[in-house]
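The next block holds one structure in the form of structure tokens; read it before the comments.
Removed: one protein chain of the complex. Kept in place: all other protein chains.
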Amino acid sequence: MATEARRQPLIGTRRYRPDVMPIAGGLLVLALLVWLGINLVKTPYDFLEITLIGVTVGAIYALVALGYTLVYGILELINFAHGDVFMLGAMMAATLTVQVFSLHDNEAAGKWIPIVLLCLPIGMLFCGVLNATVERIAYRPLRGAPRLAPLITAIGMSFILQNVGLAWKGANYVPVPNILPRGDVFNVGEADYQWNKLIVLIVTIPVLIGLIFLVQETRQGKAMRATAQDSDAAAMMGINVNRTISFTFLIAGALAGAAGLLYALYVTNVRYDQGFQLGLIAFTSAVLGGIGNLPGAVLGALLIGLIQAFNEGLNWHAPGSDWTQSIVFTVLILILVFRPEGLLGERTPEGG
Amino acid sequence: MRKRPILGLLIVAAAVLALVATGCGGKKSSKGNTNTGGGGGGNVTALPASSCQSIYQGSSSPDYLIASDLPLQGSSRTQTVEMTKAIKFVLKQHNFKAGKYNVGYQSCDDSTAQAGKWDSGKCSANAHNYANNKKVIGVIGTFNSGCAEIVIPILNRAPDGPVGMVSPANTYVGLTHGGPGTAAGEPDKYYPNGKRNYIRIVAADDYQGASNAMLAKQLGYKSVFIFNDKEAYGLGVATDFRNAAKKLGLKIAGFTAWDPKASSYEALANKVKQSGADVVYLGGLECENGSKLIKDLRGTLGKDFPLIAPDGFSSFTDTWKNSGGAALGMYISVAGQPNEKLGPAGKKFVKDFGGEIGAEPNPYSAYGAQAMEVMLNAIENSDGTRAKVADNLLHTKVKDGILGTFSINENGDTTSNPVTQYKLLKGGKTTPFKTIIPPASLVKVA
Partner (left out) sequence: MATPTPPGPAHPSRPSRPTRAGFGEWWSERSVIERRLGIGAIAILIGWLLLIAFSSFDLSAVYVAIVFLLLYVPAWDKLPFRIGRVRAGRLVIPVALIVLAVTYPFYFDRLFEVPIFGPFPAVSTGVYMLVYIMMAIGLNVVVGYAGLLDLGYVAFYAIGAYTVAWFASVQFPNHNVHFWAVGVGSNVPGFHISVWFLLIAAGIITAVAGVIIGLPTLRLRGDYLAIVTLGFGEILPQIARNGDDLFGSGFNLTNGPNGITPIDSPGFGSVNYLTGYNSFFTSDRLFYWTALILVLITAFCSWRLRDSRLGRAWIAIREDETAAAAMGVPLMRTKTWAYATGAFFGGVAGAFYASSKSATFPGDFFFNISVFILCMVILGGMGNILGVVLGAAFLAYLDREGLANIGGWLNTHFGPGGSTVQIWSTQIDVPKYEFGIFGIILLVVMLFRPEGLIPSSRRAAEFHEGVADQPLYDVSH
């Protein structure tokens, strides 16, 4: 894009990264591992169960994080409204399952499976179109503007979508019944694994595989990658850049729609302001994994899900849920300071 | 070059607006008195319309004003709006008179749209308005203890003597007396001139926490895990519960916060499982995602796992509905007697007021009405000065009132402290399980 000049590392910025930093970062990670190890030894079954909870939540984060990373990769824009698209997707899923198809607690498998399978594409399409519309209204007119401008419209759009949710469902939590079965899949000692957690993974994994196939193998995916690398060059090669960007937003929104459905079914309640919160966590995941990097976003999301679950669930010297929010943002700040390119990302000028 | 037209247009627009005088229906008060919010006149100046509604008054113009300070926007709106109706109901019953004085009433709002709940800036601005308006002789409020922490010291030092306050809803202990759960300097820091001007007709959290702890003990539980929502109310009542439970010999298996913004509490529920607790206490509000916490706790620990909660969960139907029925059988306490045990005055109020609003009154409405009764009584027996009214409030004795018979002690606390423990039944119905009056020795350590 227009920022070619900015891609060059700046003179003299490198000296702000003294060598103690990697060592400090390494020590931090080491301390974390020791803490986890001790907890594992002390309470192995609980550790396993908490890990499974973290993976489940992380899988939902991953779907949202991918949306951030796709959009950031192509436009270098933090789409603040993405979390709220996800929230509206969850509300849509709540409406479809509860009001349209009137599913109840502990529904028979023959009834909920086809309905959920039907709701999934509807929700994905709804959020995809919504996200592409957001791009069309709020970001496309600002292509040539300073980078601040689309960032500000993104925040504005985020608040507008939140208020759409507020007007739609009111200020209280929208409860969803326990549609997914909660029986145990397996027990290891005291650790249980329930069906609703497994179903989250069963839906997430094919969606992820489909996305990777789309980006790696198809023509459209090639266009996306080309645009992400250099939109001017891509335009010269005959790629319709605007359409590719719209398509990217559509895909990102569809992922958020899938996440919204899973969230509604697994977490079983949603409120108008929860999208922003979850969006921030998902963005942190994307940064942790390396923004613009698809496997990185998944890895980052799983790690953040685990960090949250360990912090809240482990007994031995865990800071506890008072601090979850701070810990997530501290991870974000630390990763940006120590390793701005993320765990799997390539070095970008943002980190200098 | 580009900026002049806009600046010019702005100024012209301002001038245009300036030329259009009071458009809104021509509701216009006399010159120099514009700020009365439309209802003023006589010898009182109304509180500003920016946060207060117009004066509710009888046929003769009032000598004094009573203001109520409640959050009228956001999550508590339904309760607080009904409280203002109950206050008006009582004032009308008294024919807008307290003894020989004519009294008007203004309902003021201490919340902002931005926060969706009480706002510290608004509380302070309101308090200054009450203090500086000589005709405000008493204040009913506040609803939130945090707001009371701001309003009390400002009214305590009001230029024309301390303004008496009657709170129908504040439960934070430190407002009236010290104790293990309060901060240093409380409650004296709220009364800088050394004289008390605040009473509450609702039992403080230490009573509720102590009675909840007694319930846990009486039900035979040994080890309790305590949650709080990290808000002033939730943390306060959870701390009081912890102290009382310790005293009663219960084991504290854990004391932690739940983050209302979190999406899942399964990991927390797992922590409870590890801790070996046989009962969980939920110190906080249902609307802070409490129902989701109930769902996850019962999902992990078993659907009959015993839960005890204070009146933050007392919107029974919401608790039932939002938890998808997972809250079945949990114990929820509410200060005061259950409706069927109310005295004749209370029953009559529930019937008459319910008839006027066309619905079963919210429990808080009775407290609002009782607060107004207490206030009117204090004004009736005064010489018309603020100091005397405040003094009278501290010597309140109520016989067969809406909330029964009680008096106010020198701290400003009510002596009537029954706490009713309800059991949640299907569909959000409840049955009074037990009414507990915690002994003073236990309350003292809570």
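Chains here go by letter, A and B, matching the order in which they are written, and residues are numbered from 1 within each.
By our rule, a contact is a pair of C-beta atoms (placed from the backbone, for glycine too) under 8 Å apart; a residue touches a chain by one contact, two chains touch by 3 or more.
The structure presented is a predicted model; accordingly, all values stated were derived computationally and were not measured.
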item	value
Option touching the unshown chain, where B:A158, B:L250, B:V350 or B:A366 are the choices	B:A158
In subunit A, positions touching the absent partner	1-6, 8, 10-13, 16, 76-78, 137-138, 140-153, 155-160, 162-164, 166-167, 171, 231-232, 235-236, 241-242, 276, 280, 283, 287, 322-323, 325-326, 329-330, 332-333, 336-337, 340, 349-352
Residues belonging to subunit B that touch the chain removed from view	1-12, 14-26, 28, 31-35, 48-50, 73, 112-117, 119-125, 128-129, 131-132, 145-146, 149-150, 153-154, 157-159, 172, 174, 183-185, 189-190, 192, 230-232, 234-236, 257
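The definition used in the following text is that only the chains that are shown with their structure count from here on.
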item	value
Whole-Å gap between the CA centroids of subunit A and subunit B	40
Parts of subunit A lying in touch with subunit B, wherever the complex brings them together	43, 46, 49-50, 53-54, 57, 105, 171-173, 175-178, 182, 263, 266-269, 274, 277-278, 308-310, 312-315, 320-322, 324-325
Subunit A partner contacts - residues on subunit B that touch it in the complex	74-75, 116, 230, 256-259, 261-268, 270-271, 273-275, 287, 289, 291-292, 295, 299, 318, 321-325
